[in-house]
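What follows is an incomplete set of chains from the complex, kept in their original frame.
Chain IDs A, B and C follow the sequence of writing; residue 1 opens each chain.
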């Protein structure tokens, strides 16, 4: 993704572009029209801008000498209807990229904005995005990258971590592994035996037994090698409650395992995390899925505001360039 | 997408897969464990199943002789928590595909389900999905394919149309083209002059003038070659209202242009379409964006239900194979 | 109305008075009873007092020497259940006027109170009352007078303006006139040609074309003689929006017509005006109809509180004169 192959540009302006841009291009060309236009891109609600780096890379390939681009930096907060990018160039150079440009910004900003709300709710406790499983795998790692732009401290796929510039992806162990072993303690010991040292020993403790009981068994078996337990109680058992976290904390401490952290996951939303925070639940890390990965995209719109230097736009929009002092000149 | 390259399978089980599946795989292999497991996949809410064709193609590459798969067909309605697929195979063969399999089903079923609601609201009038601009371009055409599985009659990108098996993508003309021409009638005549005959002459009529006035101007200029007008009034002008559609219809008819259809777009949701239908608004086709493209994914879960033929699952789930008579044996 | 003819007093105590006051009068007279009574008049909810001037004129004709009247001045704010007038006189002199006195205060105070809310919402921008068309023509001008008591800067009928002490009524031009001309510019030029100079040239611009386009056409045709445009977009086109006002302002300014004001009308309420104000919409004047003219009357009640100087009243009310220091002695 970071290193954009030529054929991806072709893909964006061809098979992945709304067909009417191609028809417009052909009509304009046949009519001998290719004015310099100024196009402004704005969002339809407030949020965190994301996807701009990829957009600028794509545009960089498409535009030519003398063309101008202004933009807000990746990760900027943006107000509703704020202009986030302005391009001044011959229309033929970038007109057909509109679908791709808007789509990148829409998806990525939607994810980053949702992540920001969750991260703010967590009030300093680390949030890991693990929702790749809820989006198509072609964009799963991009969703994770966007979540880190919104403030997440980690994500689950190798490519996501690479895009986000993280040293490694985050992960504990799946229920499947424990089910195949048939016992949490056995699975935990095998995991500890075979994983490289840089993999954190965080054991999932809700597969077979009550979480508090299992936490104590695992801690007794692994001793100081245990770094944490993950509580992922299914909704059929009432999900992870604030009281469960507090009880596991007290029981671990009473048994001398104060070093074992508590990682919570399972249906967490910003609202639920706020409840945990308000109740001083002793959580070391939140794993968040749908609350980020299922975020609605943020709609972006591209409007021609000038044609050959003269203000012109469609009904309902203000002709001429908007006042947008936060934009930075890119080229 | 239909023709899956080998490296895409590698991508799915490697960089795009949650890292803990790889760690589980390594731990199990080092421990000499690779039982035959039965895994069931179910959705967390009701909807239209989509993405299954791609899933089965991916699994087809990964599984081996003797492995068994049951599934519901693409496009099936599914109840909340219904099992949509069952795989019985050695865990090592498909364990690491979980992220990709769930993600395909989640995104595609979310879009197809939203499309179904919109299409049902339209009560027989054609619905075109044009929301590729709201999702990352890597999945824009897949979103459009999913929308057609949910009942949409057309979509906007060439690849979307190809995936959906449609003869051609749908599209009218962008505001940008009309703005560059500077006059809707001129733009329409140029479009008519240069487009192949199989492209429908549907003219966007809200760029410069009141829609009713512009519709009559365009119809007068193009005569019988005009197939339709598109109303896409911006929200700054109150969006397309039921009354506008009726007025444009009456005025076109009074001027003898009964053959000109009316295509409506702009912020349409299932609720708004239901209002149009309830008021007998004379719409020939609806263009729908965010109401489909911004649909939340439907969460899917994969549960081990048997290990080496014995019922085993995690707390909260019922061990053993579920009763799922609608599943069809795939292999 | 200001100069009360004798027969209007006869009308008020006869055909327009609740018949039971005449029956009471006859019974009391036949019984030889005509004590001095003290009657207090109070409102059932807070608002702006209006109609008192007319009430005092009517009472002035009916009362005689030695009779006493206290009242709040026209336009006073009044609290819920506050006493607004007190009369001490022989009952026979004013008993039959109760229907008329209460009715004048009820209607006029209702309108003035609604106007006050609208005017407060406008936060300094002029409000014109043009709702005469929503009330019976016998009281249309009285409604307009009341609206100015509540703070409106102008009204639409000649008699309304006269009652309110305004130099002239306010008005632009009706859709009918433009429709008969068949073109807004033609109509505007004719209006300009034939109207005296003291009539403001404010042109209605939503009859045939989009308001922004029509505004520019009219401004180009009339130049500096154009004082303003009136936006009255029908609800079928989404009513006048904040964005429309801003766009028309920008386009007029870009074309060098900064002197042309914007007059907004059409279904305006205090709530909608507050939205315009909050969004800094560049409105020069609001035309308000139903939000003032359809105001519910404020109920007034007249209670005997003393009979021949002794406290006496009906169940539920406090006998004796109320503490009402804001009342002013009228006679």
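Structure notes:
Going forward, contacts are C-beta pairs under 8 Å (C-beta built on N, C-alpha and C of every residue); 3 or more make two chains touch, one makes a residue touch a chain.
From a predicted model like this one, the values you see are computed outputs, not experimental measurements.
Within the whole complex of this structure, the shared sequence is present as 6 copies, and 3 of these are drawn in position.
Definition applied: only the chains that are shown with their structure count from here on.
Of all residue numbers seen at the subunit A-subunit C contact, under half occur in both copies; the interface is built from largely non-matching residues.
Residue positions of subunit A touching 2 or more other chains: 315-317.
Those residues of subunit C lying in contact with subunit B across their complex are 208-210, 213, 233, 235-239, 241, 243-244, 247.
Contact residues on subunit A toward subunit B in their complex (touch as defined above): 11-12, 14-21, 23-24, 26-28, 30-31, 33, 35, 37, 39, 51, 91, 95, 98-100, 102-104, 106-108, 110, 130, 132-142, 156-159, 161-162, 168-182, 187, 190-191, 193-195, 199, 206-209, 233-237, 290, 293-294, 296-297, 299-300, 302-304, 307, 312-317. Interface of subunit A with subunit C (complex): residues 311, 315-320.
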